[in-house]
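Starting off with a structure, shown below.
A protein chain is absent from this complex, but the other protein chains hold their places.
Order of writing sets the chain letters: A, B and C. Residues in each chain are counted from 1.
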């Protein structure tokens, strides 16, 4: 077993996919020669040539729009949006085109496209380098939405996303790029290289989309989380001593509802955690589903712990971030109610 | 009391606002000489001149982007996006700019802007003339989102939206433009002109944002709806005989949570209805809030009746639309569970 | 520094509004045959003037003149005429069908038939068009069955897109016709991407992007030019300037003394402006631009100057915003009549044959219509099932959608 950072794992997924399948191409701003501002495509241009890995103009619309055309042709573009906060200029191509092409042509044209983008805060990036727009994708029929929380998942889910015949939005929690950040911003982060969760088996090992992972079995309550918040939830469980079952959703759409329902029926309590703003966040859908499917098992209201309904501030970043203290407090309260 | 169609009411709101306040300007595609493809700005260019009401190039981004600049200058632009389905090219300017300007400049620059757009289906418009993207706005901090269901509300809420110091997304259920459509597509729609709900008192009468209206008091269950679905819910209550309390939200953000909670605490049951797709729709937020705030009063799971998680189809439009039969069935089921 | 006057906003207005008598006597177009024909590998810097003129081949007497006149066989010419007549007849029937309630919506090509019918003749199997809703001539000239087109318009059980799309939003991979989107302009940059894919894989297929002059204001138009010029994509980028975008005249969006063709200049893309009502000029330019793409010389931007003689769609009444007579007064004439005159001038056609051809074409269209209507129309006959509504959202139906389909009773 080798250990990799999440960045290396993502780079490795590209490498494995491009080696195996000549139709896989990767591009985006600074993605070619430089290998991406987060280095997730480092070395690919050198290895696979400029025609399969290249820099693009600063046009997110152009990146996705061209990728839709390429995907319709028969390639499998895996493209990078430099920060999720910058996907909006391409939102029309994602929503109205990538997501709808198979449907509107009854399968005559399809769009096997992966759109990677770093999400989440915690890097003092201010409001335009910190957003978590997953709800804006999960609401769009025709898209799949994926969020890994470990290097192995990042690689495995990215491989599956590239294999997938439909457009996949692949959200990379940038605060996890280097290590399993648990929200304790005042403590040094352990590198994935020095952490068991950094282990990634060499070779091509896709992780299927649509399957959640139980990161911590427990009986007192269920925590639903994804991305960075998985590690925050694990820390909160540890620190409060609450016997929480922490479910890492991994794929937001299609959602592994069975795993969720089974857990909440068992624990009777549910806390949902995400970094995105509260209102109409993905947690709303989770809460709606849980109350609907587990109504008669629920012993307390489903509670959401999320970013506040404000833009992501620069200086007050750690007041905004739903860290282990807030998550722990919610867990305790839900247990007591 | 005069009777007006919703189109006339919207036109009248523009007229009243532009007459009263020289800083109000209106523009959009085909909005000037022609008065808008739905005629909501008819006559304004003639009355207020080409500088205050004009046609724009086909660039939703340009419309909103220019409006943001005008609003920062001190004007109050009230602009039209021809169909809500076409707002995506402008989504970046709405989300990253209009909604964020006050915050990021700490009030030094503000954005008193109204973005009007027709929403919803039922006109055989296919997937790109039928969408209801309200959740994509309600998730964005800094925006207000409004949906009227009667001519009087359309006029009054639009007047308040224009007065508002912040950006307001004003969604016009196009199926209600001419009459209170209740989902019975096989029956002729009564015109607002021949319907009591079409009554609009002459003069400048804003309807405050953030206040819901109880359209039908009832004790058996609470229906939360907005726009066209208010009339569908009323029809379903009538036809099933269920004593539903039908709440017309009118403003989705800020939401009148008090009215909702009071009602559901009273009835113990809640059905949420919207035309947008289910997953991560605005109904998810409503369900999450209701289960949280009314947990101990709820006698049955909160149920959502919505458009299916597919694009809005052309030929199967009425299979897609959550009409009175589906809503009525859900009401009966919730009563029985 | 000069003192500043009060500023004011300039809002362009069309020359004529309802009630005006359209008079184009002041408007001059370059003579047919007067514009140079550069080699396809020309340095774009040398032909900047072609963005501001108009390439024309057919002169007033129906003669094909100048460097862009190419020898077409009489059969090719007659095929061109028949394609345009077919499109016109098809439009007429479908427009009427919509008025009769057989479908919800329709959009016609009246006056613009030459553009798509002629362009198609420069394409090869495997090439891909990324069209708007006003290029059905690509399908007709390419031999796509009329019945299938009509089934799409009727959203009946013969519609390969299962009734999901608005009428006229055809799709045919086989016929090089990309699925039409309701969102303007999105296809333009996709065409560039498709052609880049062809280049990446060392293929020889090219792509063609289509857009209306109004929609050039959209984001995707710009992205298409940026990407096409950066990667020298093998794509032809067509702008159909039919003077109107619903009720909005082309002066809104064109900007001062610019032209839509001239948008290409800033990108170093060779750019041509052509008489869109001149079948021969369109075809000549189409051949030039497609050859550039095939030779890996990169993109070409072409503006077709034409006129939308009908309403924008069946939802539109143009008499509300322009004089009824404008379409007749429009100086570039009717593309059908112009090609007909040419065929007669070269001795390969006659008034009688034309009348006969019109009747034949109409018969063919009506026969196809009968066949389509036997399957069904929007509200009658055999229709796609509500079950189809849930298919093709994804390749494999995910659990939540399956649950919803069951809930819907299918």
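Heads up, the rule we're going with is that a contact is a pair of C-beta atoms (placed from the backbone, for glycine too) under 8 Å apart; a residue touches a chain by one contact, two chains touch by 3 or more.
All values derive from a computational prediction rather than experimental measurement.
> Shown chains touched by the missing chain?
Counting the whole assembly, the omitted chain is in touch with A, B, C.
> Which of B:103, B:204, B:295 or B:318 touches the chain that is not shown?
B:103
> Quick one: which of C:182, C:264 or C:318 touches the chain that's been left out?
Missing-chain contact among the listed residues: C:264.
> Just one of A:69, A:112 or A:125 touches the chain that is missing; which is it?
The one listed residue touching the chain not shown is A:125.
> Please output the residues of subunit A touching the missing chain, sorted low to high.
The list for subunit A reads 29-30, 32-34, 37, 50-51, 54-59, 61-62, 85-86, 88-89, 124-129, 278-279, 308-311, 313-316, 319-320.
> Which parts of subunit B face the unshown chain closely enough to count as touching?
Counting only subunit B, the missing chain is touched by 23, 25, 51-52, 56-57, 59, 61-62, 65-70, 72-75, 89, 92-93, 96-97, 100-110, 141-142, 144, 165-166, 210, 253-255, 257.
> Could I get the residues of subunit C that touch the absent chain, sorted low to high?
1-2, 4-12, 43-45, 48, 51, 196, 198-200, 202-204, 206, 217, 219, 221-223, 225-226, 228-234, 251-269, 287, 291, 294-296, 298
One rule holds for everything that comes next: only the chains that are shown with their structure count from here on.
> By Cα centroids, which chain is closest to the centre of the whole protein?
B
> Centre to centre, using CA atoms, which chain is the farthest one from subunit A?
When every chain centre is compared against subunit A, the largest gap points to C.
> Once you find the CA centre of subunit A and the CA centre of subunit C, what distance in Å lies between them?
41
> Taking each residue of subunit A in turn, which ones touch at least two of the other chains?
89, 92, 96, 100, 103-104, 141-142, 253
> Show the residues in subunit C shared as contacts by 2 or more other chains, in ascending order.
162, 164-165, 169, 181-183, 219-220, 393, 400
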